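Below is one structure, written out as structure tokens; comments come after it.
Omission of a single protein chain aside, the complex is shown with its protein chains in their original locations.
The chains carry the letters A, B and C, assigned in the order they are written, with residues numbered from 1 in each.
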Amino acid sequence: MTREELISLVATLVPDMKPGANKQYPEVIVTAAQLHELAIALKKTPETTLDYLFCETAVDRKDGFHMIYYVSSSVLHHSLMIRVVIPDKLNPVIPTVSDVWRAAEFYEREIFDLFGIKFENHPNLKRIFLDDDWVGYPLRKDYKDTFTIER
Amino acid sequence: MEDTVVDIDLKEKEEYIINMGPQHPSTHGVLRFETCLQGETVKYLIPHCGYIHRGIEKMSESLTYPQLIHLTDRMDYLSAHINNEAVSLCVEKAMGVEVSDRVKYIRTILAELTRIASHQLWWSAFGMDLGALTTFFYGLRDREKILDIFEESTGARLLQSFITPGGLMYDVHPNFQKRVTEFVKYFRKKLPEYDQLLTDNIIFRERTQGIGYMSLEDAIEFGVTGPSGRGSGFHCDIRKIEPYSAYPLVKFDEITFDVGDTYHRYLVRMKEMWQSLSIIEQLIDGIPQGPIMLELKAIKAPKGEYYQRVETARGELGVFIVSDGAPSPARIHYRTPNFSNLFIINKISAGHKIADLVAISGSLDLVIPDIDR
Amino acid sequence: MESYQLLTLFITAVVLVGGAITFSYYAAPYKPGIVKSEPYECGIPTEGPTWIQFHVGYYLFAIIYLIFDVETVFLYPWAVVMKEVGMPAFIEALIFLTILGLGLLYAWKKKALIWE
Partner (left out) sequence: MGIEIKSMAYEDFNDNEALEELQKSGSGVFMSSLESLMNWGRSNSVWPLTFATSCCGIEMMATGGSRHDFARFGIEVYRASPRQADVIVVAGTIVRKMAPVLKRLYDQMADPKYVIAMGACAVSGGPFYYNSYSVIRGVDQVIPVDVYIPGCPPRPEALLYGVMQLQRKIKARSSTKEVMPEPIQKQKETVEPVMPISESAPSTQATPPQTPAP
């Protein structure tokens, strides 16, 4: 499916979605509440079958955490980028998509480990890289510790 | 009346937890498998990583774009050129510039040479995992030939930092073309030796066939790409899906098998070496002349988000750059192949013996600093 | 003359082995430590007790293998002298083998060879 068809199809699923500005992949911006059933719908509808989540990451912007999902179809070879903005930086929470794409379980553990974003009903939300008693979330812009030597 | 042996040992059936810990010959680095064993069979397995987490993504936020390549080739050090090529392509895509054909040819030849060198080292380590020490000497003997070519052109054997955003650090050595053709001719005679030594070896087949079955759905669900995913029929070769550099100009086929056991993940890599040799042969004689570095005032990515997918020796590497127009990225995320290839190991090795677990983790070809970044 | 050779052989064996052990006992630097005496498990403190009961099948397989391994060791010297001794040696070997065969049958019947 081409870029416009994908965006229009998502528009039918999620009425108040806003198309994004990404030139490379068709981008859709949705809210955290609509994320989960959009994910299920995208995977189930035969025209899209977006069954391969190849990248899920978070970005610490001024207006909040941007959760970015890159999904692609292993059969039809088209991709889609979903963006969710979490304005609340003190206690960021977003529903998990690990039941839709199993790979998300570990991407989300890494995001929780380095950003501190909590994922609702995630099977095993623990730190994946750092020690469990580590204080703070390193990839946040306001992360400070005495161990790092800045240059 | 006669209590058979099987009834006596009801009490001894409980499991115990053994750490195939950070310092273990078969985890190829500092990765800890917390395996719950019952007797010799693995009940379940929890991989713990983070023993080599150096915080490269946080460091990259304070480095300029040309400095990034010195960290990316230390992530997956066995596909150093391909990692640097990924960052360079992403920055060039951000700046909207295009490198000359000469650079594209040289980048693709170096990438395929790196893929062969990486598969050679994987092959020697995989043989040693299963107890065959000879593969170590065969594999490293031929790999030294490639390292000599890298050293002559780029100055370093393993981590070259040669491909930079905007082109190449400097031009290749004058007899680069002669030595690469020499190597290809030499290696075409040596590769059948690898097959005689391991592929047709009945003990090796007994140890790897039917072990660690990974279904196609699992491969897609867990995002297992590269030779490990293609062993189960997952068509994920980025050189075919989103061709970059000189890949549109060459003809090669994507090796996939639908069986999905350890032996077929092994076969994918062996056949990929032949494909890499033919790619190099198609390119090596036609390297065009041209500038090797673009004249750019400053390497700065304009404001926006960019994503570049590249096929490394282990799978799909994605570089995601968020830039505010500053010389250093506001955020950079590396979608590394090993991170996704690792976590399926629990699903495919449950129920196997612990010796099979060593074969399965060897067939996944994990490089641990690529997992932890 | 015969006994002297045996005696010297025996003495040099004892001297060599004893000397090696005592020399290394005195020459090696001995620094015990708490962590050094703990079991080694890839650099991680072990979880739970390390002296745990294994499945009994391992022990049975090992013992049965040992019996027939020692049996073959006995057959080697027998094979060397069998030609000079002739028929009586052959019959003795048969008796020896049948006794051990009975042992195998007993283990088989007791299902010691079945891996659960």
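FYI, contacts are C-beta pairs under 8 Å (C-beta built on N, C-alpha and C of every residue); 3 or more make two chains touch, one makes a residue touch a chain.
Quick caveat, the model's predicted, so the values are computed rather than measured.
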item: Visible chains in contact with the missing one; value: A, B, C
item: Option touching the unshown chain, where B:Ile18, B:Leu71 or B:Ile299 are the choices; value: B:Leu71
item: Option from C:Gly33, C:Pro49 or C:Pro77 whose C-beta touches the chain left out; value: C:Gly33
item: For subunit B, residues in touch with the removed chain; value: 21-25, 29-30, 50-55, 58-59, 62, 70-71, 74, 77-78, 121, 125, 136-137, 140-141, 143-145, 147-148, 157-159, 368-369
item: For subunit C, residues in touch with the removed chain; value: 27-31, 33-36, 38, 40, 43-45
item: Positions on subunit A where the hidden chain makes contact; value: 129-131, 138, 143, 145-151
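Assume only the chains that are shown with their structure count from here on.
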item: Centre distance in Å when subunit A and subunit B are each reduced to the mean of their C-alpha atoms; value: 25
item: CA centroid of subunit B to CA centroid of subunit C, Å; value: 45
item: Whole-Å gap separating subunit A and subunit C, where each centre is the average of the chain's CA atoms; value: 61
item: Touching residues (chain side subunit B, partner subunit C) in the complex; value: 2, 4-6, 8-9, 11-13, 16-24, 32, 34, 39
item: Interfacial residue positions of subunit B with respect to subunit A in the complex; value: 49-50, 53, 55, 57-58, 62, 93, 218, 220-223, 225, 234-236, 241, 304-307, 309, 316, 318, 320, 322, 330-331, 333, 335, 339-340, 343, 372
item: Subunit B-touching residues of subunit A, taken from the complex the two chains share; value: 21-25, 51-55, 57, 59-60, 68, 70, 74, 77, 81, 101-103, 105-106, 110, 114, 127-131, 138-139, 143, 150-151
